[in-house]
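My questions all concern the structure below.
With one protein chain withheld, the remaining protein chains of the complex are depicted in position.
For chain A:
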Amino acid sequence: MTQFNGPAQYGFAERWLPRLVLAPSFLLTLVFIYGFIAWNGYLSFTASRLLPNYEWVGLAQYETLFANERAWVAVKNLFIFGSLFIGGGMAMGILLAVFLDQKIRGEGVLRTIYLYPMALSFIVTGTAWKWMLNPGLGLEKLVHDWGFTSFTFDWLVNPDMSIYTVVIAGIWQSSGFVMALFLAGLRGIDDSIIKAAQIDGATLPRIYWRIVLPALRPVFFSTLMILAHIAIKSFDLVMALTGGGPGFSSDVPATFMYASAFTRGQMGVGAASAMMMLATVAAIVVPYLYSELRGSRHG
């Protein structure tokens, strides 16, 4: 009962101290994330070019954006890259995880090797793959040196194919990470479930397809979320690997936005494209968060 007779300040400090401690980071987040989002949103309705300018032009920048062929190439590339990167990375990662789950020897070493690319920055990955895919330096030269001179692999410099080199590098980097997530999930599955399925007569692929992978649905969705937002934000990989080229054939929205806002003096268009990216991410993340939060409350 004594605690109720304590000084009023005690309860006050108790209540306010956590808020006080959290306030600076809360303030920083508010200003530097949400504040700048709002500022950017405002800029997208102005006539800003090289520098911010607050002349209100309504939706003009969005009209310019949607009329811009280069923007549409970026959007198309995002779809190609996003779907292949997510699909390919997921498939590769799951496959690696399933193989590693077969109690093979040297698993620890292999796991580290596969996971290693994730420790690199996209810049390093991009640069390394740029050398490997460079016709005069890497793979093509190697095969030529072996004597197969008719071999060509020029995707890096071919405008129709350049985006696929980004896909290759992206999958290389992410599949180990996907593998690690799925392997952890696989390890969580009771061994005797697999034994029971064996006695039930299911083949190994069927066991994974019908029993094990469905049980990993939550891992699947988390991985999808992570890969999707990597795909939408992808910037450094493209910059390092192709720089958006040849021409603007491998542009993605992030590189387009950067180029518009900071190198081509079209800050308003850049801001508008940034808003469009934000809307895309929100369209994916908000329903996900909503279902997650609702799920945990019912949990």
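The rule is simple: contacts are C-beta pairs under 8 Å (C-beta built on N, C-alpha and C of every residue); 3 or more make two chains touch, one makes a residue touch a chain; residues count from 1.
Quick note on the criterion: contacts and distances are computed from a predicted model.
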Item to complete: Given the options "Succinate dehydrogenase iron-sulfur subunit", "Sugar ABC transporter ATP-binding protein", "Sulfite reductase, dissimilatory-type subunit alpha" or "Stage 0 sporulation protein KD", say which is the protein name UniProt records for the missing chain.
Response: "Sugar ABC transporter ATP-binding protein"
Response to the item:
Touch with the missing chain holds, among A:202, A:224, A:239 or A:278, for A:202
Practice prompt. Specify the residue from the set A:80, A:95, A:211 or A:278 that touches the hidden chain.
Written response: A:211
Worksheet, complete the sentence: The one of A:22, A:193 or A:282 in touch with the missing chain is A:193
Worksheet entry | Where the missing chain touches chain A, by residue | 190, 192-193, 195-202, 206, 210-211, 214-215, 217
